[in-house]
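Report on the following structure.
Note that one protein chain is taken out, while the other chains of the complex remain in position.
After this line comes subunit A, so read on.
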């Protein structure tokens, strides 16, 4: 009971700081929204999808998962930055010296990061609804969509955690998040892979971002099936990366109060 209360105090601290910091708001909300509007209304009409001439409406439906993931990846940069700050500026030492279960401290950072990313996902999703987008899918698929988004948030939180717990300087603490955003541009998130150069296409097809965005698209437009290469790849990537980076994060976290 006490641990639950501590967990919620610590988690809401980070979320509150994220939501009241101008830099954070601009980067995680304003930037992705501006890019979404730019892509959808300026470029979108020129991008042919599945052989059909493009329009802003069709591009919005196509790129929606990409923009949700992008906003989440931007959010992960700030979660990473705050963890790194706590570690380097001493506050984590305070937390580790208090009567709080050690797992609860790490969990609070992970929870805060996941919740913050979900907030940015919801904001982007609501914006696209405002712009006229409507998902065309079943309730069950929409439920699965939410599950994938939550797992994706957990995945990128864990991927960036070892670096943010280690980096000596906050400029490098969020490098992983920018790498994730770059990976999104090398995937089918914003433009179809078919038109990419041969050398990139192979990488783009199998790297995690493509199967994950494709799975989300399918979940939202009703074409989802478990019997599909992208679905399988998405599951393998998400589960695999969560396990691998979960272990790495845990190991790095323990070093902080064992070897120091």
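Criterion: a residue touches a chain if its C-beta (ideal position, glycine included) is under 8 Å from a C-beta of that chain, and two chains touch if they have at least 3 such contacts; residues count from 1.
Methods note: contacts and distances are computed from a predicted model.
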{"item": "Complex member absent from the view - protein name from UniProt, among \"Phenylacetic acid degradation protein\", \"ABC transporter ATP-binding protein\", \"Dehydrogenase\" or \"Aspartyl/glutamyl-tRNA(Asn/Gln) amidotransferase subunit B\"", "value": "\"ABC transporter ATP-binding protein\""}
{"item": "Residue among A:6, A:157 or A:173 that touches the chain left out of view", "value": "A:6"}
{"item": "Per the touch definition above, residue among A:50, A:97, A:169 or A:199 touching the missing chain", "value": "A:97"}
{"item": "Touch with the omitted chain, as defined above, among A:169, A:199, A:227 or A:259", "value": "A:259"}
{"item": "Hidden partner chain, residues of subunit A it touches", "value": "2, 5-6, 9-10, 13, 17, 21, 85-86, 89-91, 93-101, 257-260"}
